[in-house]
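Reading through the structure tokens given below for one structure.
Every protein chain of the complex appears in place save one, which is left out.
When the chains are written out, they are named A and B in that same order, and each has its own residue count from 1.
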Amino acid sequence: MSSDAEKEFIEKARSPFSEAFEMFRKNHAAVAGLVVLIFIVLAGIFGPYVYPGDPFEMVWAPFSPPGDEGYFLGTDYLGRDLASMLIHGARVSIAIGLSAAFLTVFIGITIGALAGFYRGWVEEVLMRITEFFQVLPTLLFSMVIVALFGATLPMITLAIGLVSWPAVARITRSEFLRIRELEYVMAARACGVSNGKLIFKVILPNALPPIIVQAALMVGSAILFEAGLSFLGLTDPNIVSWGQIIGSNREYILDASYTVTVPGLAIFVTVLAISLVGDGLNDALNPKLRQR
Amino acid sequence: MMAEAETQKDDMLLEVKDLTVRFPVKRGGIFGGKSYLYAVDDISFEVKRGETLAIVGESGSGKTTAALAVARLVEAYSGTVRLGDEDFLALKDDDLRRARAKVQIIFQDPYASLNPRLRAEDIVSEPIESLNPLGKSERQTVIDGLFKDVGLRPEQQRLFPHQFSGGQRQRIGIARALATQPELIICDEPVSALDVAVQAQILNLLRKLQKERDLTFLFISHDLGVVQHMCDSIAVMYMGKIVEHADRKSLFNDPKHPYTQALLSAVPSVDAKRRRNTKRILIPGDPPDPINPPQGCRFANRCPIAEAKCNESQPPLREIKGGHKVACHLA
Partner (left out) sequence: MTVPLLKVENLRIELATRDGVAPVIDDLSLELGVGETLSFVGESGCGKSMTALAIMGLLPEKVGRIASGHIWFNGEDLTKADDARLRQIRGNEISMIFQEPMTSLNPVYTIGEQISEVLRRHKGLSQRQAHAKAIELLDAVRIPNPQARVDDYPHQMSGGQRQRVMIAIALACEPKILIADEPTTALDVTVQAQIFDLLRDLGQQTGTATILITHDMGAVAEMAERMIVMYAGRKAEEGPVDQVIDSPRHPYTKGLISCVPHLLDTLTDERPELTEIGGIVPSLRDFGKNECLFASRCTIADEKCRANRPPEAEFDNQQRSACWHAGQV
């Protein structure tokens, strides 16, 4: 009898990550966020084909309210189709969000892991650098970069990545500091595992959960950041992003409020969905690691 | 006589001489002077092949640091560690990596000593892969054998650490330590995190494995009952120093150092006869500041029989009868 139960138990031998997925699935808010997010990403990828049209083309009289002449979100101050702009903008906003978050995580993990693993002067130097970047006024710094090197998409991404990595570096370092003292790391060292393997194969996988959560939230804040820069006009004029729609229409906020509200809502919903997902990841990934 | 000494020499697996481990302690500010905490201060001991030496002591005595220094997981400041006929502390890079196979560790906390991301089989095969890579089927045979030897079933190889109980986890830790066919195994408080009923299983397993595989143990523990059961000889540490070093029977039945006497008398016992016959020696106060140890005997400030000379000079560890060594001016 007990061996049957045991067998069933062993059949179910699952990795900690698959258990985390199970927990995530039970978090309704997070799942809802994920569904919305997937929808937005799909809209960004396939939207332009489903809803063709150049977002820069003047299609109808400026300031037509939503629904007018088949343009269900109306037109902006230059008579461009807002729906088309929104869909094309989704692509850009999300691309910037993802690539900036990726850059952030890449820099952050590298610096944090090296500092946390090697300690000593390596840590001193790297953490001073991290602190330097952390105390810079983020918006000003990124504005300077964009102003100096041109408002192109890669430059904007780089600017966002450069100002937001310190948070990831700090989290990574503190996780490394904690985990490197654990006995399984010591056991690996006693087996002669090389430093590179220790960092990437032993410690990093165990340090990932809080970093993943931070990365998810980073996507949201990168989208907001890009919106902020665009609003200030620091953006590539040849592409549409949500922030840029708001920025270019901001003078007409009282006369044609929908031109600002609609892209604003899009940003709001996307960032909210990302936050919900990040929150769900946090709940799903953390308790498992803290168990006993 | 001479010949006997010779053969004894050959039997020694581990010889530690004048081992010192120190840690820098920061004293405020970036430019504040550095001072050092001597966690292990000039200790020497040896372990015969196939036997168990226990290092006992209370928290802060340096017993774990000493063991980790022997395994080169903590850097020794000075001294030599001779393992078989190799100078273990002098090895570098690849030689060191290869030599690590000879010294393995069983850790205290079965919840922290296994990587939660790996399956049990991967945990056990980690040392094999990194130290002497085998073919796939050959490796599987080795792992199967190890699992059997430590009392785990083959189907449990696929499980993750959190799916095991504490005792089973410790068995995995033991299997991992055995994987490289080490000559010396350091057992760092291997049962103190386990429930008493499980402790017996692990202790019996360790003794069985020692007999079958002719293993040598360096056994770190604060539990004198467990030590008494497991070891052949014992070194008692106090504040980084070995204060007494003797074989099992003479240390437990006839302790010479006042600290050892106090330590033994403090252990509560179920044996009514022992309770009647043991007069508890209470040692008042706390150990002195380890960063500024006293010039004389480190136990002098708590010692019930200390005299003036104890505060003046450190007593050396000297042999007083057949292998029984004590570091006390008055013993």
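Assume a residue touches a chain if its C-beta (ideal position, glycine included) is under 8 Å from a C-beta of that chain, and two chains touch if they have at least 3 such contacts.
Computed from a predicted structure; not experimentally measured.
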item: Touching partners, among the displayed chains, of the absent chain; value: B
item: Touch with the omitted chain, as defined above, among B:Leu159, B:Leu224, B:Ile242 or B:Ala327; value: B:Leu224
item: Residue ranges of subunit B at the interface with the undisplayed chain; value: 58-59, 165, 167, 195-197, 199-201, 203-204, 207, 222, 224-226, 228-230, 248-249, 252-253, 262-275, 277-278, 280, 282-286
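Criterion: only the chains that are shown with their structure count from here on.
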item: Intercentroid distance (Cα basis), subunit B paired with subunit A, Å; value: 48
item: Subunit B partner contacts - residues on subunit A that touch it in the complex; value: 7, 9-10, 13-16, 182-184, 186-194, 197, 202, 205-206, 288-289, 291-292
item: Subunit B - residues contacting subunit A, complex; value: 68, 71, 73, 96-98, 100-101, 103-105, 107-109, 111-117, 119, 123, 126-127, 130-131, 155-156, 158-160, 162-163, 173, 176, 180
